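The structure that follows is given in the form of structure tokens.
Here the complex is missing one protein chain, while the rest keep their positions.
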Amino acid sequence: MTGYMGNKDDLLKRLRRAEGQVRGIARMVEDDQYCIDVLTQVSAATKALETVALSLLSDHLNHCVAEASAEGGPVAEEKLREANDAIARLVRS
Amino acid sequence: MTGYMGNKDDLLKRLRRAEGQVRGIARMVEDDQYCIDVLTQVSAATKALETVALSLLSDHLNHCVAEASAEGGPVAEEKLREANDAIARLVRS
Amino acid sequence: MTGYMGNKDDLLKRLRRAEGQVRGIARMVEDDQYCIDVLTQVSAATKALETVALSLLSDHLNHCVAEASAEGGPVAEEKLREANDAIARLVRS
Partner (left out) sequence: MTGYMGNKDDLLKRLRRAEGQVRGIARMVEDDQYCIDVLTQVSAATKALETVALSLLSDHLNHCVAEASAEGGPVAEEKLREANDAIARLVRS
């Protein structure tokens, strides 16, 4: 069971769009398009991935972490530690 | 002429790798892989795009902005304004 | 009860250090110090505040959110929603 189970179609749609954005950026570079226009698209793709990450994290907290916390014990602690590490990676990336 | 001309092959290689990373993330979601493992890959892809952006920006400053500044006048001002806007978008994304 | 209760002294120490860093940056500007040196200190103060935020968030998840999840019900949902919003603000700032 994954936390994002109820959200899978939306996630896949967003990821395919982000993949298309990155492919589009490569095409812009191949076509020697203007640096600033390429950069604008890189910022947009980065923001799209950030939205995917926040959605995954929210589903994870709402399902996996909440359920583990309801059970308590070392599994709950491990889930919380993992979630905090993932948040730190996101904030610092 | 683009600022990244001398760096095009490296940029394209990085962008194709980032595209592959995003496609790999979609596959992980299709296969119901663990949220935290998916998130780790999203952070890695975001960092890869950030490196592309910093490389594009550096080439742009070193070539387009530096040359426009050497000429001076309204074109230089416009290039600087554009570069500052792109930096703000990056820092805030 | 706050999530950071067991961590208060460390948080206060970090916040006072961050306050001193920001005051030091103002002094650098008053003394007309070199832009890049001022910027380096602004990045350091930003990173210090980010560390404070990650510490607060981790304490909040480990205590407030975990306890509310153990109880379940609408309070748990509200805590999770709040935490997700705070994470989104952090990732986007």
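Letters A, B and C mark the chains as written, and numbering starts fresh at 1 in each.
By our rule, a residue touches a chain if its C-beta (ideal position, glycine included) is under 8 Å from a C-beta of that chain, and two chains touch if they have at least 3 such contacts.
Here the structure is a predicted model, which means the values were calculated and not measured.
Q: Please give every residue of subunit B in contact with the chain that is not shown.
A: 50, 53-54, 57-58, 61-62, 65-67, 69-70, 72, 76, 80, 83-84, 87-88, 90-92
Q: Touching the absent chain: which residues on subunit C qualify?
A: Considering the whole complex, subunit C reaches the absent chain at 2-5, 8, 11-12, 15-16, 18-19, 22-23, 25-26, 29-30, 32-36, 38-40, 42-43, 45-47, 49-50, 52-53, 56-57, 59-60, 64, 82-83, 86, 89-90, 93.
The definition used in the following text is that only the chains that are shown with their structure count from here on.
Q: If I list every residue number at the interface of subunit A and subunit C, are over half of them used by both copies, so same, or under half, so different?
A: Over half shared, hence same.
Q: Between subunit B and subunit C, what's the gap in Å when you average each chain's C-alpha atoms?
A: 28
Q: Could you state the distance in Å from the CA-based centre of subunit A to that of subunit C?
A: 22
Q: At least two partner chains per residue is the criterion; list those residues in subunit C.
A: In subunit C, 92 touch at least two other chains.
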